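Apart from one protein chain that is not included, each protein chain of the complex appears where it belongs.
Coming up: chain A.
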């Protein structure tokens, strides 16, 4: 203990010793775990036996997901037989021309029975929705409040039109709204896609106003994507809401709608695509996806595989540890293994 008896024993002298408390003397009750071999082995074995089942259930869930991905941007545009640069320019011209017929029919065969709700997505690759200037280009106040329509800060260049009237909704994110449309035929019978409630609830109720209407949208010289129906308020424009939740990575999917009936195996699904969206300028890819979901979501076996790998590695390490420990046993707490006892100093 830090304080001694010293001269403070005599009752007449005032003791200068500070009052004792467990906190100030750093003697709080403590739990002091250390890494014993038993604990280490138990930890690795525990990891192994919990992670492997989790990984297996992940993998089985992911295997149960039925997913169809179809890339259509290359096939849905006419090919030009000139040199690559000219062909590239011709394609861009084609996609920008409003008068060309952009209908394209794709055929998909259902591999396994798909239970409803079946989710329909469009997937874009090499589209950097996470670019800083793009993400910045929005004004949340304007989207919520009709009286804030003049607030177009950060939305440049899609802030005001040529008459200096504000664009609602302003910004590059809204301006580049995806405008390919899909309609499905199952055995030549139209298959309805439910486009209600595809956006997050909080977007509908709080982020976008129920009395904010699009105005002057896509009214400048360069049109970036879809146009909006000016009589529908923003918070009911589900496609816009889904698009405005910017994606994290350059390759992403966005929810387009839901199919509310089951699809049987080997059924032929025809997808009639209006190939409007211009990804050809930057060589992006467009894909049409239909997928079921399980408790873990869509199809991705990465998580399951890694769980199993980590669990397996832990068991392997536990076994390796035990064998090394048995082959080269050393008494615990043996000070002869300390470095300065192994090589005694010369002085």
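FYI, a residue touches a chain if its C-beta (ideal position, glycine included) is under 8 Å from a C-beta of that chain, and two chains touch if they have at least 3 such contacts; residues count from 1.
Operating definition for what follows: contacts and distances are computed from a predicted model.
For the chain that does not appear here, its UniProt entry gives the protein name "Phospholipid-transporting ATPase", which is one of "Symplekin", "NADH-ubiquinone oxidoreductase chain 6", "Phospholipid-transporting ATPase" or "Geranylgeranyl transferase type-2 subunit beta".
Contact with the omitted chain, checked across A:26, A:83, A:101 or A:187, is made by A:26. Among the residues A:146, A:250, A:284 or A:312, only A:250 touches the chain that is left out of the figure. If you put the missing chain back, the residues of chain A touching it would be 1-4, 6, 8, 11, 15-17, 19-20, 26-37, 40, 43, 47, 51, 54, 58, 65, 67, 117, 119, 121, 123, 128-133, 135, 140-141, 144, 200-202, 206-207, 245-255, 258, 291, 293-300, 302-303, 306-307, 310, 313-314, 317, 321, 324-325, 328, 330, 332-335, 337-338, 340.
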